[in-house]
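Okay, here's the structure, questions in a sec.
With one protein chain withheld, the remaining protein chains of the complex are depicted in position.
Should a chain be cited, it is by its letter among A and B, assigned in written order, with residues numbered from 1 in that chain.
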Amino acid sequence: MIAQIRIIGLTLLLFGNCSLADEAPSLAKDPILEERVKSISLELRCLVCQNQTIADSNAGLAVDLKNQVRDMLREGMTEKQIKDFMVERYGDFVLYDPPIKGITMVLWAGPLLMLFVAFWFVVRVVRRRSGSFDTQQSSEDVDRARALLKD
Amino acid sequence: MVPEIGHFAVILALCVAMAQAFFSLVGATRGYVNWMAVSRPSAYILFFLTSFGFCCLVISFLTNDFSVLNVASNSNSQLPWPYRLAASWGSHEGSLLLWVLMLSGWMAAVARFSKGLPNDMLSLILGVMALVAIGFYSFLLLTSNPFDRLLPPAMDGRDLNPLLQDPGMVIHPPMLYMGYVGFSVVFAFAIAALISGRLDTTWARWSRPWTTIAWAFLTIGIALGSWWAYYELGWGGWWFWDPVENASFMPWLCGTALMHSLLVTEKRGSFKVWTVLLAIITFSLSLLGTFLVRSGVLTSVHAFATDPERGVFILGFLVFVVGASLILFAWRAPKVGLGGRFDLVSRESALLANNVLLVVAAASVLLGTLYPLFLDALGLGKISVGPPYFDAVFIPIMAPAMFLMGIGPISRWKKSSVPDLAAKLKWAFVISIISASILPFTMGGWSLFVSFGLLLALWITLAGLVNLWTRLEQMSKGDGRTLWTSLLSLPNSYYGMLCAHLGVAVFVVGVTLVGGYEVEKDVKMSLGNTVTIGDYTIRLDALEELEGPNYTGVEGTMTILVDGEEVDQMFPQKRLYTVQQMAMTEAAIDTGFTRDLYISLGEPLSDGSWVVRVYLKPFVDWIWGGAFLMALGGVLAVSDRRYRKASEVSSSPEEVTTST
Partner (left out) sequence: MAPTRFLIPLGIFIAVAAFLFKGLSLDPKEVPSPLIGKAAPEFSLPILNASDTRFANVDMADKIWLLNVFASWCGPCLDEHPIIVNFARSAAVPILGFNYKDRPQAASQWLDRHGDPYDQVVVDLDGRIGLDYGVYGVPETFLIDREGIIRYKKIGPLTQADVSKDILPLIKELSE
């Protein structure tokens, strides 16, 4: 790798200056397609990496899969078809956006359920407190705190 | 010799912690004054011994003692000295020593700054902290000794992971651990209050500054980690919802809730049960984070080299600490009184709702983080839970919380009236709505995401200004003070609140605009080529070889042009760290108030050109700026006069009466 960098670096130093200032070609021949490749890649997990999307990884498999996504998009396949293709081969593990199905019900419904419970809890507490008579902090209690903090 | 001395110091520290826990706890519950007197000096001794041990490890690293396994595995003679220093906490073992150093430091701080506390309370607090310390010292000594020798010694070390060779990484772990461990103080306060049955105003008042300062450290720690990921990983992301990030974010969310709930408990005597539970949960989540990072149960980009044996130890410790606390909670909490009454529309309600939302957010993050583990444990298959899930769940929970941030501070305790609130806030609301709908057009395209983000940010900011204005107006009506004297007489804690809330708004602006308007270009560049992004034209002028202390590589010289004028030069690098044979992308970043220009060198291509990735990231630094403002708000709040006075005035007489 480093030898390669070195050789290329030297080649560039020797011959590079000849070229005129011009706009560098985009890697993506088709920017709109590339945008779609990226948005799909961002939701696919690179299986050989620690915890990265294939968009963020340069591992061999990640590059292959990105190419695969690109080819399939070119063939006119939809995002869903591409994801199904991946799941067929690697399982749900490959999807960072877990599909809603039996085993992920708790995952997706959990936060909503917790919100309901939380809402119910707040309503209950507020009801109870607004109805109850005022059990103020005893002045003794506050005084003790004041004294300790020399407030 | 030095490592052995260090090792011995840590063993001594464990013994001291054991003695301290025994004498403090038994002394406090039985009322033996002499036994309680042990707790304060032993906290100082513990801190001294641990610092000493830590220094020994640092010396081993600085002097390249490769007969120490830890040094041989994580350092190298070519490594520049600041990174050798940082390498002392770069490994699992070293970071654990840093952890106990912080813990003993917090204990010493409690001993030093809590002179006004009743002696038995202080003993209980330090006793509980000593129990926690025993767990960590034993963990360190039994499973993860950083002073282990390597026989025969290595000729040279295997070098620090290149990802960690970075200034941000030097200070990120200490800040983060200060936060994690800092929550042990308020945890110990809560346990002490539960044991003694004194869940009173004093308890809340004492807990507040400790919580706030630990929270401020954690905020900075998380922000540094995110900033580091942004410039070091080479693709400019700042948050990945990785399990390790989540592990630090959950205690942050609960710690935020705790700060606000403590406010109510102190001022109004309400929510005591809730507050004490939050104190326990916050520290438990810190411990859980330690477990997740070090046990290998989850796959993460950042995890330490893991070991199931260590996992069993931490889990056992976690079960003991958290289980015992929650049993104590279940036993004692039912006897706690309710506190003052309040109406549906009141500051109490707003804070309660906010609290509950923060906890639900933390619980959702926990659910998402552990869900793959749950399924796997039940044999139901493997799934991944990533950013799409967390974004979808987290944003809708936090949005109402941010809306409440505008209302809470301006409403009154006990009872507020809706018409009064509406009268105060209507303009803030109208202006936010109108600006948020229009502003995105001026920035390059309207989208719901951007508009909504700006709405939240504007709302928080304007409601804060209205709040300040109302306070000033009241003061000038009250005794006719001028604007200036009124501004000066407002307490620091008030400014702290405003500052931290403003920080949230700034953060939201950053997240929104970088999410909405980031531009990215992947190009193939040869010398002399240019690439245009936004108003900037970037020209590759040179590619030169690079010779670092422990790496080689290539450095590009990029000239930045605006309207044909050369304005700047940037130098992205591609490095190869020679010892670990690891390639690293050192992005060149031109940081600006309204945008970052980010250039990273990709791979060399066969025809001599390079893949270059350039980004224009609008307002990205506001993300960390916002976090910094939040932490600054915390520091301002703690610097409030009433806390300072407390520690100054109370020093002498108290000591004479209690330490005999």
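To be clear about the criterion, a contact is a pair of C-beta atoms (placed from the backbone, for glycine too) under 8 Å apart; a residue touches a chain by one contact, two chains touch by 3 or more.
As the structure is a computational prediction, the values presented were derived from the model and not from experiment.
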Omitted chain - touching chains that are shown: A, B
Contacting the left-out chain in the complete assembly, out of B:Gly381, B:Gly445 or B:Gly592: B:Gly381
Listed residues B:Leu277, B:Ala436 or B:Met558, member touching the removed chain: B:Leu277
Residue of A:Leu27, A:Leu42 or A:Val87 in touch with the missing chain, whole complex considered: A:Val87
Where the unshown chain meets subunit A, residue by residue: 47-48, 60-61, 64-65, 68, 87-91, 93
Subunit B residues that touch the omitted chain in the full complex: 273, 277, 280-281, 284, 291, 295-299, 308, 311-312, 315, 318-319, 322-323, 326-327, 329-330, 333-334, 370, 372-374, 376-377, 381-382
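Everything below uses one rule, namely that only the chains that are shown with their structure count from here on.
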Inter-centroid spacing, subunit B versus subunit A (mean Cα positions, whole Å): 20
Touching residues (chain side subunit A, partner subunit B) in the complex: 1-2, 4-6, 8-9, 11-13, 15-17, 19-28, 34, 42-43, 45, 50-53, 56, 58, 91-98, 103-104, 106-107, 110-111, 114-115, 118-119, 121-122, 125-126, 128-137, 141-142, 144-145, 148-151
Complex contact set, residues of subunit B against subunit A: 116-118, 200-202, 205-206, 233, 235, 237, 240, 242-243, 268-270, 299-301, 303, 337-344, 348-349, 352-353, 356-357, 359-360, 363-364, 367-368, 371, 375, 380-389, 393, 397, 521-532, 539-540, 542-545, 552-554, 574, 576, 583, 603-604, 608, 611-612, 642-643, 645-646, 649-650
